[in-house]
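What you see is the complex with one protein chain gone and the rest in place.
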Amino acid sequence: MKLPRWFHQFGSPPYVYRLADRLCPWLGGLGGALLAVGAVWGLAFAPPDYQQGESARIIYIHPQTAYIGMMAYVVMAVASAIGYVWRLKLAHAVAVSAAPIGAWFTFCALFTGAVWGRPTWGTYWQWGDPRIMFEALLLFLFLGYLALREAFDDRDKADRVTAILAVVGVVNIPIVHYSVEWWNSLHQTSTLLAEGGPAMTTDMLIPFLIMVAAFTLTFYWLLLRRLQAEIVEREGDARWIRELVGEGAR
Amino acid sequence: MSEFFLMGGHGAYVWSAYGLTLAVVIINVWLARAKLRAAPQRARELATQAEAPRKQPTVRRLQ
Amino acid sequence: MWRGERCLFEQLHFELEPAQLALLIGPNGSGKTTLLRVLAGLGLPTSGSVTWNGLAVSELAVEQRAEVAYRGHLEALKRDLTVVENLRFHAALWRTDTNVELILEELKLGSVAHMRARYLSAGQRRRVALAMLKMSGAKLWLLDEPTTNLDAEGRALVVDWTRRHLAEGGLAVIATHQPDEFAARGALMIEL
Partner (left out) sequence: MGAFNAVFSRDLRVAFRRWSELAHPLIFFSIVVTLFPLALSPTAAQLREVGVGVLWVATLLSSLLALDGLFRGDAEDGTLEQLLLSPVSTTVAVYAKVTAHALVTLVPLICLVPLSAYTFNIPAAALPTLVLALLLATPTLTVLVGLGAALTVGLRRGGSIVGLLVLPLTSPLLIFGTRATDLSMNGEPAAAPLFLLAALAVLAVSLGPLAIAAAVKVGIE
């Protein structure tokens, strides 16, 4: 399978490393700013939800962190699939970088989801809610991926084996998601965190979208920074790394 | 101002949720930076290993 | 060719023509076994390529795989099956109808033919592995120290089989600590 030319460009670590260096300041700055704006807006200015009152303010972080978790898994699976098929070390590096971020954010989504449920259901852990169940299963998939990767001492083998797990995982995610959704519909508990969340008025929607953008930018900033570290580690003996090391990377 | 923090009794949940999210973001930022700082040192280690005498196999034909 | 953080060897290039033997020599841990496994397609070289008749070894189609036989340190015998059962299974996989009893006689394994592999001595197990090698009828033999655990008679047998295999136009790459046993004119000597 002949790869298009530009694909090769993204395959060369030095190019990607410098690209990340150029992008990161923008991603970080904009992401951080939006995070601050969105949080303040959501906490202070947005109106409380008529049903749940103030606790609805969590809507500005829970769906976002959950979405980041899922996106991280998809990025991980696609990157490792590319790495496996075309033997691109760099693609595996992207997968390695995305996994821990995804795990962290899924854990965060799990916690914020549980806390959000507290005032409405009176319990911290509402098994009935499909979103929390799915977050938990997604977190286990991440932990499984990270555990399998740590179990191998040879990096190349670790890359290719975890790539297979990631691809199988991403195929199973929709299945698990809809079977949990289907399972939930049987028990008819109140699905507070329904797909779109409680009906959102426009002045709630704006901070919501700001936070989505903020988290996305932050995710890619984290991904690129970790990718740079992974590149340096994997290309250790390359000449361009030694020049870099010489000048002491930031 | 105190009403803002009480949030109609839900304050604890809202703040703990935002607090944890902020913590997770900060932890990840710190982890990413730490890995990046440690990387050049790790690269030096690899570089010295790579300096080890490279075995160049010899291939000769028996007469 | 790297293993973990260590570079085993690099810039290795050689080609093998029919009826030619290559001997792999070098101290322990120099990468002989790793190289043989990569030649067999059991692993990928860190960089560079290994081809058999122009095809990449790790992606050989099923027919081409019938031409390459690899014998590593592990004898590949199921301990709970008898010698004959093991050989019959091997024959079924390689779709050869060679006479199992004949080969066993030649290897002096007739007496243990119906004994479970777990009760065989290391030398006998090594002989059964040789039987499998012979039955596979492969063109290229990749052998990792084939004479270990064998008595003088067994070693002579291996050398003789290799010579006949080469004479019939076969190829062989043998990792060994006693190269002079196999030395033949025109053989390649690869020192790692």
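Each chain gets a letter, A, B and C, in the order it is written, and its residues are counted from 1.
One rule holds in what follows: contacts are C-beta pairs under 8 Å (C-beta built on N, C-alpha and C of every residue); 3 or more make two chains touch, one makes a residue touch a chain.
All figures in this text were calculated on a predicted structure; none of them were measured in a lab.
Participant: Which visible chains touch the chain that is not shown?
Facilitator: In the entire complex, chains touched by the missing one are A, C.
Participant: I'm checking contacts with the chain that's been left out. Which of C:26, C:41, C:154 or C:170 qualifies?
Facilitator: For the chain that is not drawn, the touching residue is C:41.
Participant: Identify the residues of chain C touching the omitted chain, counting contacts across the whole complex.
Facilitator: Residues of chain C in contact with the hidden chain: 37, 40-44, 62-63, 65-66, 68-70, 72-81, 85, 89-90, 92-95, 132.
Participant: Using the document's contact rule, name the residues of chain A that touch the chain not shown here.
Facilitator: 137, 140-141, 143-144, 147-148, 151-152, 157, 160-161, 164-165, 167-169, 171-172, 175-176, 179-180, 182-183, 186
Going forward, only the chains that are shown with their structure count from here on.
Participant: Between chain A and chain C, what is the gap in Å from one C-alpha centre to the other?
Facilitator: 48
Participant: Could you please state the distance in Å, as a whole number, between where the Cα atoms of chain A are centred and where those of chain B are centred?
Facilitator: Between these chains, centre-to-centre, one finds 15 Å.
Participant: Using mean CA coordinates as chain centres, what's the gap between chain B and chain C in Å?
Facilitator: 45
Participant: Give the residues of chain B touching no fewer than two other chains, as numbers and ranges.
Facilitator: Each of 46, 49-50 in chain B touches at least two other chains.
Participant: Note which residues of chain C are touching chain B in the complex, please.
Facilitator: 5-14, 26, 30-31, 183-192
Participant: Please give the residue numbers of chain B that touch chain A in the complex, ascending.
Facilitator: For chain B paired with chain A, touching residues are 4, 7-11, 13-14, 16-18, 20-21, 24-25, 27-29, 31-33, 35-36, 38-40, 42-47, 49-50.
Participant: Where on chain A is chain B touching in the complex?
Facilitator: That would be residues 35, 39, 43-44, 48, 52-55, 57-58, 61-62, 65, 100-101, 104-105, 107-108, 111-112, 115-116, 118-119, 218, 221-222, 225-226, 228-230, 232-233, 235-237, 241-242, 244-245, 248-250 of chain A.
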